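Just passing along the structure, written as structure tokens.
Excluded from the complex is one protein chain; the other protein chains are retained at their positions.
Per-chain residue numbering starts at 1, and chain names A and B are given in the order in which the chains are listed.
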Amino acid sequence: MNLVRNHILISIDSSTIMAGARAVERAFVDELLNRGLQDEVSVLETGSLGLINRGVVLVVYPEGVIYADVTTKDVPEIVEEHILKGRFVERLVVKEMPKQHVIKREKTGLLKEQPRIVLRNSGIINPESIDEYIATGGYEAASKIINEMKPEEVIEEVKRSGLTGRGGAAFSTGMKWDFARRAKGDVKYIICNADEGEPGTFKDRLILEGDPHKLLEGMLIAGYAVGAQYGYIYIRGEYVLSIERLEKAIKDAEALGLLGENIFGSGFSYHVSIKKGAGAYVCGEETALIESLEGKRGHPRSKPPYPVTEGLWGKPTVINNVETLANIPEIMRNGASWFRGYGTEKCPGTKVYTIIGHVATPGLIEAEMGTTLRDIIFEYGGGIKNGKKFKCALVGGAAGAFLGPDMLDVNMDFVSLREYSAVLGSGAILVMDEDTNIVEMLKNVLHFFRHESCGHCVPCRLGTAQLVKIIDRVADSKGKREDIDKLLRISEVMRDTSFCPLGQSLYLPISSTLKYFRDEMLSMI
Amino acid sequence: MERDEIIKKFSPSLDNILFILHALQDNNPQNYLSKDDIRVCAEYLNVPYSYVHSVASFYTMFSLKPRGRNIIRLCDSPPCHLMGSGSLLEYLKESLNINVGETTEDGFFTLELTSCLGVCGVAPAMMINDEMFGNLTPEKVNAILDMRRKS
Partner (left out) sequence: MNLEELKKIREKAQRDLQLRQKQARIRIVVGMGTSGIAAGAREVLKTFLEEIGRRGLTDVVVTQTGEKGLASREPIVEVYEENKPVIIYGNINSEKAKRIVVEHVVNGNPVTEFAIEAI
């Protein structure tokens, strides 16, 4: 095999093309072919080299010599002299180069410094290497805890940190653990809810795929604190890569004795396994998830009893979201007061937000709790795409609320948003520009809920069907004035009478749409 | 592979039912759960046929009727909708000459819609079998379908 020894890079931009860069490129290819050098010397196109009005510009490597004003007639000479004999064609060489290698800084703020706690390793370490996780100090917190701390002390520390559930319900994680620890029973379970299905949310996937051991360490600590013997990770079936990487992570951790029998010689045994979902949004609801995990249809259970006393197979069970559990190793390593240094008094820590839709640079950030919607959209998301105006954002997923421009300066955390009858939910922020048809968006949301309603309770099963009928009518310009209020009335009944949050939460997108866009909806009548 | 060989990889415990159904469906050349698949699963787990059928029909990733070799699942959630999945759906229907839920005559493609796939940063997106594709345009969809036809 011949190894390439020279590269000829021809600058292709509007001015060099005008000067005949393509013809020069072809001439080089032909010349090299004629001399049988095509395997040793490769000809490639490159961008502007920063020289203006210097005709065809090219650079020959490995020497990095830049030639300007090159014509097809010069090509044989460059090949003969430079490539074959190693002598530069001095009359064409550019000696004074403009400043090079100045990297245009990304305009977006996605690369802005972020306090990364749960995403500390995602996108940095190799997720398939347990060594790399351990090299960053991984499993250190777990080993210290299991060797040196009592379970009650761990729970106290988590309580002190003020960590609340990051799946959307925002219940105190330490309290939940405490309830399950105190619940009667020899067998207890930890379940990680990785059934991430809230539209617009992919924060958990970044942890599952990018740093699976952090989740396992969080589950290990939870298991020790609660006194559980088994942990289950319920992952949605669509997350193929997450399942692959976690399976490997569990195997690697077991091989090192970080999971399994008698961990760290402490007598504590804990086994973690994966359960794969099969496509049902309602299974994100914790009791429906338990049913599904037991091998049934994913219908929600009535509460109480709560899972902390009667969960999986009737045993005390803690169900935590992926992001919640990924906070645990960092909290235990650095302490509760360190964690409280981030975020607000009532909502300490960070939150992972997904910024998507009509923003310049869709993506994901981890920011302190309480960051404003304006900062998230304009600082991190790069503002509205194509210089358009902000219309609204659907915050918290499909079960969230549409927030208009008057909400841009509200702090994004669980407590502040509740004051405005909105929710942070999963942290999904779907941004819409001024040209967005709000009726079409609401129609899409309502169709989603009709499809995902599990059919268990009447208000949700029939309500979602009626809502879809009405919104389809309105979107088709066949609606009546009273249809608008009918949407609201039905969703109110569903909020008050549905069995689980799926049916209850539809009131939010509907009422917020009407709050901001009643006139736009009426204009469709 | 024989059905018996596949299910033996899992212990006969009811909480493995979704794993077993996934495995049986993946093994079925027509990408669905046939009556035989359901019966084998029911016998293995020692539950009635009707029970397995009721579970299989609850979850959208399982199909009880035959499907094509490639299952196209176009994301239809609000983020992808906002970024133009609607026109992609029209394009797919037209170029495959089928509706949602149908299979092409040559048995190559089945077109389905799916809830959020969790790749909203590269919306609009779709999955074909286990593979994810993002930043879709009609041209890109065309190229992907062509590649699938050849492979």
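Going forward, a contact is a pair of C-beta atoms (placed from the backbone, for glycine too) under 8 Å apart; a residue touches a chain by one contact, two chains touch by 3 or more.
Since the model is a prediction, treat every value here as computed from it, not as a measurement.
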Original post:
Among A:Leu33, A:Leu256 or A:Val458, which one is in touch with the chain left out?
Top reply: A:Leu256
**OP:** Would you indicate which residue among A:Glu157, A:Asp178, A:Asp195 or A:Asp211 is in contact with the undisplayed chain?
**Re:** A:Asp211
Subject >> Option touching the unshown chain, where A:Leu51, A:Val75, A:Leu92 or A:Leu119 are the choices >> reply: A:Leu119
Original post:
Taking the full complex into account, what residues of chain A touch the chain not shown?
Top reply: 1, 3-4, 7, 9, 42, 44, 46-48, 61-62, 64, 100-106, 110-111, 119, 121-128, 131-132, 134-135, 137, 139-140, 143-144, 147, 202, 205-206, 209-211, 239, 241-242, 256-258, 263-265, 356, 361-366
Subject >> Residue numbers in chain B that touch the chain omitted from display >> reply: 118-122, 125, 132-135
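Here is the rule we use: only the chains that are shown with their structure count from here on.
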Subject >> Distance from the mean Cα position of chain B to that of chain A, given in whole angstrom >> reply: 23
Original post:
Of all residues in chain A, which touch chain B in the complex?
Top reply: 196-202, 205, 237-240, 275-281, 292-298, 354, 356-358, 362-364, 394, 398, 428, 430, 432, 436, 440-441, 444-445, 447-448, 451-452, 454
Subject >> Contacting residues of chain B [partner chain A, same complex] >> reply: 13-19, 21-22, 45, 54-55, 58-62, 76-79, 81-83, 114-123, 127, 130, 132
